[in-house]
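This part shows chain A:
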Amino acid sequence: MAKRVVIVGGGAAGMQTALELKARGIEPVIVERDIELGGKARGWHKLFPSFTPASDVMRPIADRIKAERVRCFYGQEVTAIAPDGVMLRSGERIPSDAVVVATGFTLFDAHRKQEYGYGLYDNVITSVDLERMMNSGKVLLTDGTEPRRIAILHCVGSRDEKVCQKHCSKVCCITGVKQAIELKEIFPTADVFNFYMDIRMFGPGYEELYREAQQRYNVHFVRGRISEAAETINKRIQIKAEDTLTGRPLKMTVDMLVLLVGMSANYENETLAATAGLSLAPNGYYRAQDSFLGAVRSEREGIFFAGAATAPKSLADTLAEASLTASAVDEYLRAKFNEK
Partner candidate 1 sequence: MRRASWQEYQKDIASDKYYYARSCIRQNFFPGSERAFLDILHNDLGIDVFDDPLHTSCTGIGYHSDVVPLETIMTVVARQFALMAEAGYENFISSCITSFGIYNEILATWEEFPETEERTRRYLREATGRELVKPRSIAHTSDIIFHHREAIARRAKRRLVNVHTGEPLRVVEHIGCHYAKIFPKSGIGGSEFPYVLAGMIESWGGEVVDYPERRHCCGFGFRNYLVQANRGSSIANSHKKLESMAPYKPDFIVANCPGCTMFLDKWQYAIAEMEGTTYGADGRGIPVLTYEEMAGLVLGYDPWELGMQMHQVDVEPLLDKLGVEYDREAKYLGAGGKYIGKPADVAVNCESERRIYEIKR
Partner candidate 2 sequence: MRNLNFGYGISSPRAINLDNNDLRKSNDIIREMPELQACIGCGSCTASCTAGNITSFNFRKLHTSVRRGEYQGAYEELSKCMLCGKCRLVCPRGINTRGLVMLIKRKLGDF
């Protein structure tokens, strides 16, 4: 009988791990809270830094999941985790030989930064909203007109102690640059302003893309964090920041304000970790064994991690990590069954 591994979460990390396990002759079972697989990458338009359509990456994975007949539970929430299986909210228990936690992250709720007026002003949107809009092929203001001036604000819900998010979400800077370029491509005559505290371009091709945004697309980068936004009489957004490089307060009116929302740890991490006997890092993500050789192992034998459950990660990092997780699981199961 094939060894069975339950994967909690059917996003990019969970799906890819399932395929990698299957390839190693292990039977994966995905438990997904949503009614379909795909996680946060679903509905995403294009990926940085190459502008690859997200569907080009996600669809083949989904197709393979189907082709390989990976068993999936949909609309099922896991309430407890142990190395020998998970409990579902329905009360059902799925036994297994190992568990992979691939629960990912939660998008920061932009409502929490009320001073930016998300949900309050018509044309304040999040980076996720923008992806959806681009996916639908229609990026417009609520009155149906085209934006002529757009501001993109970095670090919304990242590096902000006022909303208890001390960590850097890692992917927003490059997303901001990517979206600025995309907006410039849709609206070549529009002015795009990126407001940032620090620009962190750590990945391959990121710095180059940043430079391209500056030089080729004439995206304006203002070093200053927007502190408040207000709606003007004609439904435009008036924003205030300090242009820290000139040392003067800056005020401008834009048609659209895009908030680059960060990645928060899942609210449920705390209770789930408690059931599994795992601990969390101060920022609420799961704590891996270490940052190097034990990056996908938990502090407990038989429980593994994949993807953004342990820290904010890009899609590329997540997919790469999946095979690491699968090989760690494989190694663990071999040792376990040889002993018996």
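Keep in mind that, in the parts below, a contact is a pair of C-beta atoms (placed from the backbone, for glycine too) under 8 Å apart; a residue touches a chain by one contact, two chains touch by 3 or more; residues count from 1.
On the choice of candidates, all candidates are chains of the complex that A comes from, given by their letters.
Owing to the predicted nature of the structure, the values given are computational and were not obtained by experimental measurement.
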| item | value |
| --- | --- |
| Single touching candidate for chain A, where 1 or 2 all sit in one complex | 2 |
| Complex interface listing, chain A residues touching candidate 2 | 115, 155, 159-162, 197-198, 223-228, 240-244, 247-250 |
